[in-house]
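The structure follows.
Here the complex is missing a single protein chain, while all its other protein chains stay put.
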Amino acid sequence: MSRPPVYRPSMRGWWQRHPAYRRYLLREGSSALLAAYALWLLAGLVSLAAGEAAYERWRELHGNPWVFGVHLAALLAALYHAVTWFRLLPLTLPALRWGGRRITDRTLVRGAWLTYVALSVGVWLYLLGGVR
Amino acid sequence: MSEPAKITLEVQRYHPEQDSGPRWQRYTVPYTAEMSVLEGLQYIKDHLDGSLTFRWSCRMAICGSCGCMIDGEPELACHVFLRDYAPGPVRVAALDHFPIQRDLVIDHSDFLEKLETVHSYLIPAEERTPADGTHRQTPQAMADYYDYAQCINCLLCYAACPQYGWHPDFAGPAALALLQRYNLDDRDGGHRLRERVIDAEQGVWGCTLVGYCSEVCPKGVDPARAINQNKAGSAARYLLGWWRPGRRRGEDRE
Partner (left out) sequence: MKRSHEPPLWLLFGAGGLLAALLGPALILLTGVVVPVAAERGVEVLGYEATRELLARPLVGVLLALSLGVVLWHAAHRIYHTLRDLGMRAGQGVWWACYGSAAIGTLVAIGAVIALW
């Protein structure tokens, strides 16, 4: 018996079908700004190796409104990245137990944010302390 | 008596013998506060248009056969109420990402084939016969997999997964959640068999953690978790394969 034809839906414009898809693309897209920042630091590192004049030029460029704007955008992207990364972190771990009780997602996410605060403060102190 | 309230349903139609693609058809249906969208569809079929085709059975979110897209969200038609969409128009379409056979009826044979590949049944860790009695388990051991055991194969999660939409080879959320359900069962000893599925291109590595599948699941299964819990272990096995390539090759010959 021949089967009647089926209709196969297409994926064209799939991200328009639900906000969850757009949030997903935003999350993935935030990595482009993270990469831009990493490349900017890489340029700083190379200019540091090239000597004082090159490094100072790189440092002065931070005052340029465009560079400053991209940094602000990268800051927002990094925050969005952190929020989504920590929220999804528990999904990647096996069910953990502590004294017979299951550690909840909430505890894990809080732990991640505590680590975030500790490391942020630590890096600031280390880098600013190194300056003096 | 006052006129009953009315709601407009815009239903996706597709009859392969006459339509080249889906089209929309509007129906106006009287409804009461306790009527589900499924009951709206049944009203259409009984009173307005007998040619409308859709699946249902239990009418109580148990059988998993009435899944469809309602205003763009994958839902069980028996699990949502007309009153929440009134006065409409509310759009009812076939589940996304699946071939449509007729109106709201999709072809789910792809999922059924996948279900056979994931070994979603108990493979006893030790040889047992009925004479050994009940295969007992502590409540805590059961809690490890209980959520994953709630799946009713409604396929809403597949309709929420763009990776499945792009790559129909991907085993997908429910099949992998059911795989994990048996892997986490302490009476089971079949994880080596299931690792082949997990580690495959069609296995957990087809997932980019969009996460929408877990949001739409009407049973709280959390398939995104079931899948992503496996990535670290699968990656560890991969690196071990670099370390001891013989082991992996020997397994393939089994």
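Order of writing sets the chain letters: A and B. Residues in each chain are counted from 1.
FYI, contacts are C-beta pairs under 8 Å (C-beta built on N, C-alpha and C of every residue); 3 or more make two chains touch, one makes a residue touch a chain.
As the structure is a prediction and not an experimental result, all values here were calculated from the model.
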| item | value |
| --- | --- |
| Selected from A:P4, A:G29 or A:P94 as touching the chain missing from the view | A:G29 |
| Contact residue for the chain not shown (choose from B:G67, B:G172, B:G190 or B:G203) | B:G203 |
| Touch criterion as defined above, residue of A:V6, A:A20 or A:A78 at the omitted chain | A:A78 |
| On chain A, residues whose C-beta touches the chain left out of the figure | 11-12, 15, 25, 28-29, 31-32, 34-35, 37-39, 41-42, 44-46, 48-49, 52, 55-56, 59-60, 62-63, 68, 71-72, 74-75, 78-79, 81-82, 85-86, 112, 115-116, 119-121, 123-124, 127-128, 130-132 |
| Hidden partner chain, residues of chain B it touches | 117, 162-163, 166, 196-197, 199-203, 205, 208, 231, 234-235, 238-239 |
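Note that in this section only the chains that are shown with their structure count from here on.
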| item | value |
| --- | --- |
| Touch list for chain B against partner chain A, complex | 14, 16-17, 21-22, 72-73, 96-102, 107, 140, 143-144, 160, 162, 165-166, 208-212, 215, 222, 224-225, 228-229, 231-232 |
| Partner chain B, residues of chain A touching it in the complex | 4-9, 11, 14-15, 17-18, 20-21, 24, 28, 88, 90-95, 100, 102 |
